[in-house]
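I'd like to ask some things about the structure below.
Here the complex is missing one protein chain, while the rest keep their positions.
What follows is subunit A.
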Amino acid sequence: MAMLGPEEWQAVTLSLKVSTWATLLSLPLAVLAAHALARWRFPGRTLLNGVVHLPLIMPPVVTGYVLLMVFGPSGSVGRALQSLGLTLAFNWTGAALAAAVMGFPLMVRAIRLSIEAVDPRLEQAAATLGASRAWIFVTVTLPLILPGLIAGTILGFAKAMGEFGATITFVSNIPGQTQTIPSAIYAFLQVPGGETAAARLVTISIILALGALLLSESAARWAARRVGGQ
């Protein structure tokens, strides 16, 4: 396998940048949403659950189109953000938003499952020892959901790395700007003689995915040992 060309390198580094930002920024929100769905009873809970899961069920192209309507140059939120100096449409930040939205349901599901597995009686015990809700979350809940948190993060990251439909609809396929690995593979396959470049990127994709999987396995094992209490 030959070395990567500059355009391919660009796609790889851009994908890593987009996915990292998408994962880091959506993680706190995913924890909050997972906690709300797992533990709180409030009006509109079913609605929230639906909205969170929508990107998982809708065609990605539709999600991308909705993002374009809302965050695009003519969308209301998009205009507001633009006046603050943040352009999302046809920009790598938009690719990060699309990746975050698409990965969000997967993160929430993994984290929610782990929160539901935490024995609420342990949190009660912490309360009787003087810990406020926030302290209970930091010192009891968070350490106990660490395996789910790690799994959710890696799942979200992997999803972000592979996102194609919503990204290409929302931010198009501009080399160096919004061309992530999947978009680049797609572009290479559209031109004659692009197969070898596409094959190189496919290999990189497989390696990255496998790496993420192995990392999540060993991290989950480490966290489970810590929580297991032996």
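In the analysis below, a contact is a pair of C-beta atoms (placed from the backbone, for glycine too) under 8 Å apart; a residue touches a chain by one contact, two chains touch by 3 or more; residues count from 1.
One rule holds for everything that comes next: contacts and distances are computed from a predicted model.
> Which one, "Molybdenum ABC transporter ATP-binding protein", "Response regulator receiver domain-containing protein", "Tetratricopeptide repeat protein" or "Carbon-monoxide dehydrogenase medium subunit", is the UniProt name for the chain you do not see?
Per the UniProt record, that chain is "Molybdenum ABC transporter ATP-binding protein".
> Looking at A:W9, A:W135 or A:W222, which residue reaches the missing chain?
A:W135
> Using the touch definition from the top, which of A:L144, A:I185 or A:L201 touches the missing chain?
Residue touching the absent chain, from the options given: A:L144.
> What does the interface between subunit A and the hidden chain look like in terms of residue numbers?
On the subunit A side, contact with the omitted chain comes from 119, 121-122, 124-133, 135, 139-140, 143-144, 226-230.
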